[in-house]
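Note that one protein chain is taken out, while the other chains of the complex remain in position.
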Amino acid sequence: MPSGFSGGDTAFVLISAALVMLMTPGLAFFYGGMVRVKSALNMLAMSFIALGIVTVLWVLFGFSIAFGPDSFHGLIGDFSMLGLRHIGMNQLSGTIPVFAFSMFQLMFAVITPALISGAIADRAKFSAWAVFIAFWVTVVYFPVAHWVFYTDGGKGGWLVDHVGALDFAGGTAVHLNAGIAGLALALVLGKRVGFKKDPMRPHSLPLVMLGSGLLWFGWFGFNAGSALAANGLAGLAFTNTQVATASAMVGWLIFERIKHGAFTTLGAASGAVAGLVGITPACAYISPLGSILLGLVCGVLCAWAISLKYKLGFDDSLDVVGVHAVGGAVGALLIGLLATGGGGSAAKGLFYGGGFAQLGKQAIGVGAVGAYSFVLAWIIGTVIQKTMGFRVSEEVEIAGIDQAEHAESAYDFSAVGAALSKAFSTSAPSTPPASAAKKTAADSPAETKVDA
Amino acid sequence: MPSGFSGGDTAFVLISAALVMLMTPGLAFFYGGMVRVKSALNMLAMSFIALGIVTVLWVLFGFSIAFGPDSFHGLIGDFSMLGLRHIGMNQLSGTIPVFAFSMFQLMFAVITPALISGAIADRAKFSAWAVFIAFWVTVVYFPVAHWVFYTDGGKGGWLVDHVGALDFAGGTAVHLNAGIAGLALALVLGKRVGFKKDPMRPHSLPLVMLGSGLLWFGWFGFNAGSALAANGLAGLAFTNTQVATASAMVGWLIFERIKHGAFTTLGAASGAVAGLVGITPACAYISPLGSILLGLVCGVLCAWAISLKYKLGFDDSLDVVGVHAVGGAVGALLIGLLATGGGGSAAKGLFYGGGFAQLGKQAIGVGAVGAYSFVLAWIIGTVIQKTMGFRVSEEVEIAGIDQAEHAESAYDFSAVGAALSKAFSTSAPSTPPASAAKKTAADSPAETKVDA
Amino acid sequence: MPSGFSGGDTAFVLISAALVMLMTPGLAFFYGGMVRVKSALNMLAMSFIALGIVTVLWVLFGFSIAFGPDSFHGLIGDFSMLGLRHIGMNQLSGTIPVFAFSMFQLMFAVITPALISGAIADRAKFSAWAVFIAFWVTVVYFPVAHWVFYTDGGKGGWLVDHVGALDFAGGTAVHLNAGIAGLALALVLGKRVGFKKDPMRPHSLPLVMLGSGLLWFGWFGFNAGSALAANGLAGLAFTNTQVATASAMVGWLIFERIKHGAFTTLGAASGAVAGLVGITPACAYISPLGSILLGLVCGVLCAWAISLKYKLGFDDSLDVVGVHAVGGAVGALLIGLLATGGGGSAAKGLFYGGGFAQLGKQAIGVGAVGAYSFVLAWIIGTVIQKTMGFRVSEEVEIAGIDQAEHAESAYDFSAVGAALSKAFSTSAPSTPPASAAKKTAADSPAETKVDA
Amino acid sequence: MPEMKIITAVIKPHRLDDVKEALQSFGVHGLTVTEASGYGRQRGHTEVYRGAEYTVDLVPKVRIEVLAEDDDADSVIEVIVKSARTGKIGDGKVWSVPVETAVRVRTGERGPDAL
Amino acid sequence: MPEMKIITAVIKPHRLDDVKEALQSFGVHGLTVTEASGYGRQRGHTEVYRGAEYTVDLVPKVRIEVLAEDDDADSVIEVIVKSARTGKIGDGKVWSVPVETAVRVRTGERGPDAL
Partner (left out) sequence: MPEMKIITAVIKPHRLDDVKEALQSFGVHGLTVTEASGYGRQRGHTEVYRGAEYTVDLVPKVRIEVLAEDDDADSVIEVIVKSARTGKIGDGKVWSVPVETAVRVRTGERGPDAL
C-alpha cells in the first residue's frame, strides 16, 4: 500500500461501513414493527429497496456528484469518477483506500431516503416510491452531501468549507434532510384512511426493539466511523454517541411517564433513536457531560414534537419529522452552544466562550438543508403523484398494502395456515396477482365491485 | 496521536465495544422470547433501561469508581475522573484512547445488571427495577469491577493485583455477580403466581434464538476485546470462546436428549450461553482442547443446575443462577485446573503442573464476589420492597405486566386488530393509563373490584 | 508480536470472523422464516447445530485437513495441527495470528453445511442431520477447502495452486458445494408431503428479512475479510459485494414483476442473497461496473432457476440449488469473463483481453467441486437413510417436525396460551416426550394409531 | 321465564366498531367476538412466494355472538344488519337460534337477568 | 334417540384449566375451545403509543362448546358455572341450545353415541 496508508484506519472504516449498512435493515424493522400487520412488508420493502437503488446510482454517478472535486461554488462535485472507473484499488483518500471511503459514504446515502419512508407508511405505491428514491438521492442527497461533507481545504462543499457549519456525521445532511422530505411527502400524499380515528397499534414491538437495537449498534459506525480513522476523535465520537443516546432514552421515558402515565418500550426505543439523531452532528465537538444535556433535550423535545402532527393535522405516520427533523436540527444547533473547541474542531460554542458565531453558522446549515429538501421533495413527490400516481386506492389501503403491492402476507402463524389457502400454481397466471382481489365472482357477474 | 498509540488496537477495541453493546439488546431478546407473551415487553424494557441508566452513571462517577487510581486497599477507585471531565481526546490507556477503554468497560457495566432481570421475570415494578439498577451498579458492580479488572502493577484491585485471581473477561465480576444477585432478588420478590403449576412456555423461541445469536456474536467483543489489543492473545481468546460455546451447546443437548428425550432448540441456545459464560474468565488462559472440555462441563452442569430451582423452590424465572452463577463460577475455577501458563498469564493450573495454588486464588475470587453480591443485592432489594414496593399486584401479574407497567401490547397480529380497540385520544387522560384497568364499570358502582 | 505482524489486519480479520459467525444465525432466520410454523424450530436448529459440531471437529482435525501443509497432490492437508496443539498464541499466518486465521476459516466451514439444510426442510431427523454434517464436512468440506483456499506457492490445493482456478471467498468451495449437496439430499430424502399441491407459505417474512439483513452484513466479513488484511483489496472486495448484491436485488425484483406481477419482499431478500452468492468468488477480481452486471445476471438467473424444481420435480425446499449452486457457479464462471487483472489476481477475463484461458480454469473448478460434492453427499445421505433413517414419518411431517423432533412449539402468542396446556412436571417422564404423541388413549386400547 | 335468543353475525372486520356502537346505543351492553375466515361469493387474493402462486380464498371476518331477550332479537338483528352493511359482496350473514338456558357465571342468574 | 344439547360458555381464560378438570371429573370427556374477546361490564385497559392513547375495550375470553346428552345438560351447565366462577365482573356467560343431530366423524355414530 502507498505511504500514508493505515491498516488500523482501514479496518475501522470498512467495519464501520458494514455497521452503517446494517442500519438500513435495522430501520426497516424499527419502522416495520410500528405499522399494522397488513402493511409490515411494504414498510420493510421501502427500506430494503433503498439498498438496491441507491447503491447502483452511487457507482454510476452518486459518488462523483457528492465527493468528486467541486465543480461549482461548493454546490456539486464533478463527473470525474463516474462508474468508479478510474479509481485504483490502492488509491488513498486520507489514510484509507478510496474504495473504503466510498463505501462508508454510500451507506449514508442509502439510509437517508429509507428514513423518509416512515412518513408515508401504509399508503405509497411501491413503484412510485422506487422512482422517488432515485430522483431524490440524485437531486437532493448527493448534492447536499457535497455541501456538508466534502472538505477540500476551503474549496469543498459550501456549508462546510465556505460557511463553516459543523455537522460531523449528518445531523443536517441525513436526518434533517430526510425528516423535512418526509414532511413534504406526508403533505403530498395526504393522511391515511382513519388517521386520528382508528387505532393504529404497532403490530410488533419486539420488532421495533430489534430495529432500535440494530440502529444503536450500527450508529457507532455512523458516528465514530465518521472520524475516518481509529483514533482519539473516534473514541470521543463513540463516547458521546453512547451517552447522548442513553440520556435521551431516559429523557423521553420521564416525559412520557409524566404526560401519559407509563414508561413505554416504544418510548424507550424512540428516545434512543432521538438521542442518536441529536448527537450525530455534534458527537465530535462536545464533551460527555454536554452529551448528557444534549440527550435530555433531544429526548424530551422529540417526545413532545411527535404530538404536533395531531395538532397541525399532517399524517407523518412514524414521526420522521418529530424525531429526525427536530432531532437533527436541535443537535446541529446545540453545537453552537456546546462545542468545546477541544474535539474535531477548534470552534467554540456559546457556553464555552465562543459567542454566537458558530450558532449562526449552524443556523445557516439547518436553514439551507431544510429549505432545499422541502422544496425538492415536494416537487418530486407532486410530479410523481400527478403522473404515475403515488398513493394506493382506499380499497387497497383498507385491505392492506402488502396484499396488493407485494402479493404476500407477513405472517402465517396458524397451525391451520396451510388449510386456509387453496389453489397452487407455478406458472404465470393470466391476470397478475396484484389485481386478483378485483376479480369478480363468477356466479355474480353483475356485482363488479368487491370490497375488502 | 501520542506514541504508544495503536490504530489497529483502537479499531479493535472500539468495534468490540460496539459488539458488547449489542449484547444487551441480544439479552433482551433472549430473555424476552422466553417469557409469556403478556410480559414480553417488560422483559425487553428491563434490559434496555440498563443502557440508559448505567451509561449516565458511568459518566458521572462509575468509570472513576471502577477504573480510577485505587484509593483504598484495592477496593475502590478514586474520584479523579468524575464526569469524564479531565480526559483528553488523545489521552491513552495502554495503546488505545482512554475514551475507547472507558466505553468498552461501560458495556460490561450495562449488561451485568441486565442479566439479573431474568431472575425476576413477570413480576417486578419497572420503576423499582430502575432504582435497583442505579443502586446496585453503584455499590456492587463498580467496586467489584475495580477488584477484578483494575490492574496497576500490584497496586490495583485486590482480587487481581493482591490475590492474583484470574478473570479475563468477567466470569466473576459479570456472570457470577449477576447470577448471585439474581438469586437474592428471586428470594426477595418471591415466586410467580402459578410457579411449578402453570405452564409458562416461551412465547417466541425464534426471538430466543435471535438473542442467543446476537449474544454469541457480541461475545467475541466481550472476550477477545478484553485483550484490549488486536494481537495473538485476542486470537486465542476468540478461539476459545468459539470452541467452548460450541462444545457446551453439544453438551447441553446430549444431557437433554438423555434426560428428557429431545434435542430442544432452547437447549441449544441455553447451552451456547452456558459455554459463553463459562469460557469468559478462562478464554485467555487455556488451550482449545481445554476449551472443549470446559465447554462440555459447563453445558452439562448448567443443564443440570437449572432444575435446582424446582427442587429448592426459589423462582429464578429464566435461570440466571443456573446459567450465570454456576457457569461463571465453574469457568473461573476451571482456570485453576486448565491454565496452561502460555496465554495471558504465566500461572499454571493443576493439570499443567501448577499445583493447587491458582485454584485457591480462583476460589477466593469466586467466594468474595459471590458473597458480596448476594448480601448487597439482598439488602438493596429488600429496602426497595419495603419502601416503594418491588413486586406488582397479583391482579397485574395475571393480566400481564406489560399492560399495567407499560400500557402496551407486544403484538397485534390480528387482521382484525384495529377493530379490537376503540376510543382514540392524543391528549393526557384524567387518570393515567396504568390504572385504567382499575376503573369500575359506570353502571355497576357497587362492584368496585374488577378482575383480570 | 513477531515482525510481519499487523494489528490492523488482525483487528480486521478477527472482526470479520465474528461477522461470518453471525451469518449462520442469519441463515437460520432466513431459512426459518420461510418454512411453515410447524417446522420453524427444526430449521433454526439445523443451522445452529452446525456451529456446535463443525467447531469441535475443526479443532480436532478439520483445520489440519484443510489448512495443514499439503500431504498429497493438493488434495488434502497433513495432520500436523490436530487439536490445534502446537500452535503458539503469537505464531503468524501472513500478517495475522494463526488463531485468527483459523477462526476466520472455521466460520466458512460452519455455514457451508448449514446452507444445505434448506434443501431438506420439514422432513429430516435431527440426529440424522447431525451425523450427516459430521461426515460431510470431514470428507467433503475440509478437503475441498484445501483444494480451493490453501495456497502455498504452487504446492497448495490443486484447484488454486495447480489449476489456477480463482475463487476469492468460496463461490465453489462454499456455495456450489452446498447447493449441489442440497440437490443430492433432496433426491435422497424425496419430496415433502404435499409438494406442488399444498401451499407452503413462509410463516414469517420479517424473520426472512432479518436473516437476509444479517447475511448481507456478515457477508462483508466473508468477502472483504478474505483479503486477510485491511487493505485496498479488502476495499475492492467490499465494494463489489455491496454493488452486486444491490444490483441482483433489483434484477430479481424486475424479473418477478414481469413474470408474476408483483415486487415481493421475499424476492428482494432472495435477490440480495443471490447477488451475495454470485459475487463471492469474484469480488476481488472484477470492477464495480462489472459487479453491476454480475449482480443483474445472478439476480435474474437465480429467480428463473428456482422454478426448475417444479418442472424437474425435485423438492429443493428452500431453493438451495437455485440460489447457491446456480449463483455460486455463475459467479465463478463470470470471473472468466470479467476479471480485470487489476485486483487480487493478474489473470484477465475474456472481456478484458484474457481470452478463454481463465474461463476454462474456472470451469474445471466448478465441475470438480460440483461432481465431488454431489457424489459424496449422495453416498453419505443414502447410507444414513438406509441405516439410522434420515426422514421422519409422514405423521410427524403432517403434525409438524418441531413437536416430534424438538418437543417444542415455536410460538405461543395466545393471551390464553397458558390455559392451553396442563400437566407440569420437572422430572423425567417414563416415556420420552418425542414419542408422547404416539401414546394411545387409555379408554380406547383397540385404537392404537393416533393421527395428527 | 321469557325465552332468549343467541344471535350470531359474521361480518367484515372493519365494521365491528360501528356494530358495537350501534348495539350499545340500542341498549345491548355485551357481546362476544371471535376471529373467523369466510368463504363465499367474495373472492380472496393471490400470493406469490418465489414463483409459486397461491390462491387465498378465505377472507378475514369477525364473528359476533349476542345473547338477547326474545322480544329484542329481531331489533338486534336489524341493528346489526344495518350497521354492518357496506353494500358490497362479502358483508356476511346474521342468524338467530333460540336458547334454552342462559346463565351469568358470576351470579348464577338465569334468563334475561343473565345479560 | 334422546335429544342433545350444545352448551356454550364464554369464560375467563385462566379458568379454563379448572373448568376442563371439573368437566372431566363429572364425566365429560370432550370439548372444543376457541379464543374469543368479550365486551361487557368488565372494562378493558388503555394503551399508549407515542402519545396516542387507545382504549382496548375487548377483553380476552375463552369460548367452550360442550355437546351433552339432554339429561346431563343442566348438570354440565352447573359444573361449568361453578368451576369458572371467580365472583368478579367478567366471569362470563353460559347458554345451551338443543341440537338436532350430532355425529362423530370417525364412525358416523349419531346422538349420545357420538360423544
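By written order: A, B, C, D and E. Residues from 1 in each chain.
Assume contacts are C-beta pairs under 8 Å (C-beta built on N, C-alpha and C of every residue); 3 or more make two chains touch, one makes a residue touch a chain.
Fair warning: this is a prediction, and the values are worked out from it, not measured in the lab.
Visitor: Per the definition of touch given earlier, which of C:70, C:122, C:319 or C:408 contacts the omitted chain?
Guide: Result: among the candidates, C:408 touches the missing chain.
Visitor: Provide the residue numbers of chain D that touch the chain removed from this figure.
Guide: Residues in contact with the chain left out: 5, 8-11, 34-41, 58, 61, 63, 73-74, 77, 80-81, 84-98.
Visitor: So which bits of chain C touch the chain we can't see?
Guide: Touch with the absent chain occurs at residues 398-399, 403-404, 407-409, 420-426, 429, 433, 436-437, 439-441, 443-444, 447, 449-452.
Visitor: In the complete complex, the non-displayed chain touches which residues of chain B?
Guide: Residues in contact with the chain left out: 199-202, 256, 259-262, 264, 266-267, 270, 303, 306-307, 310, 319.
Simple rule for what comes next: only the chains that are shown with their structure count from here on.
Visitor: Among all other chains, pick the one whose mean CA position is farthest from the mean CA position of chain B.
Guide: The most remote chain is D.
Visitor: What is the distance in Å between the mean C-alpha positions of chain A and chain E?
Guide: A distance of 50 Å separates the two centres.
Visitor: How many angstrom between the C-alpha centroids of chain C and chain A?
Guide: 32
Visitor: Which parts of chain B, given as residue numbers and ranges, touch two or more other chains?
Guide: Residues 6-9, 11-12, 15, 204, 210, 214, 407-409, 411, 413-415, 418, 420-422, 424, 426, 429, 433, 443.
Visitor: Among the residues of chain D, which are close enough to touch at least two other chains?
Guide: Those would be 14, 20, 29, 33, 35, 47-49, 51-54.
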